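This report concerns only the one structure given below.
Missing here is one protein chain; the remaining ones are kept as they sit in the complex.
Take a look at subunit A:
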């Protein structure tokens, strides 16, 4: 259920974290791990965003004042991409979830999605930090985060050259990425881009929680 949030725009520091990534990468599981500490009975492809404000499950036992976090899990299905634009402007951070196990077949699509996020005007202007979370590392055939990082950089570099701004929703919103003439790597982005790994199903999500605590103060 979409809980309609009337976001108080008075506070300058937002506490919204957006979970994005391709369909099937594990965002909804991650969402429920962060909130309840368990993945319950499993998930199916999401049709609507999951939207909730809560205190991170692992922080529930902490004494003292713990600030609740507003986490939004945006469906990864290509047809629901416009939904991302609703939540991105208010984000304090973006977690881009990548399926480390099934990486090679979805590499191009993942890079394209990531490229779209990194070139949105709001992301660049507000320097919204991005965490690339390599999910499903509990599986034996999962790739390492270094490999994924390098591959994504290569793909984004290719996109930079051949980019034709096909995504028709908001074409005028794009920004140039990286340094022209040099191969792209994430340190060239104006906003901070980091890579981490973990596994949603087993509960190994500490990297994400760290990221959240760092950027939601």
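Rule of thumb we're sticking to: a contact is a pair of C-beta atoms (placed from the backbone, for glycine too) under 8 Å apart; a residue touches a chain by one contact, two chains touch by 3 or more; residues count from 1.
In the analysis below, contacts and distances are computed from a predicted model.
The subunit not displayed here is recorded in UniProt as "SRP54-type proteins GTP-binding domain-containing protein", chosen from "SRP54-type proteins GTP-binding domain-containing protein", "Septin", "Dynein axonemal intermediate chain 4" or "Cell cycle control protein". Considering A:23, A:53, A:191 or A:204, the position touching the chain not shown turns out to be A:23 (whole complex).
Mapped onto subunit A, the footprint of the missing chain covers residues 1-2, 4, 6, 23-24, 28, 32, 36, 40-50, 73, 75, 77-82, 108-109, 112, 158-159, 161-166, 168-169, 171-172.
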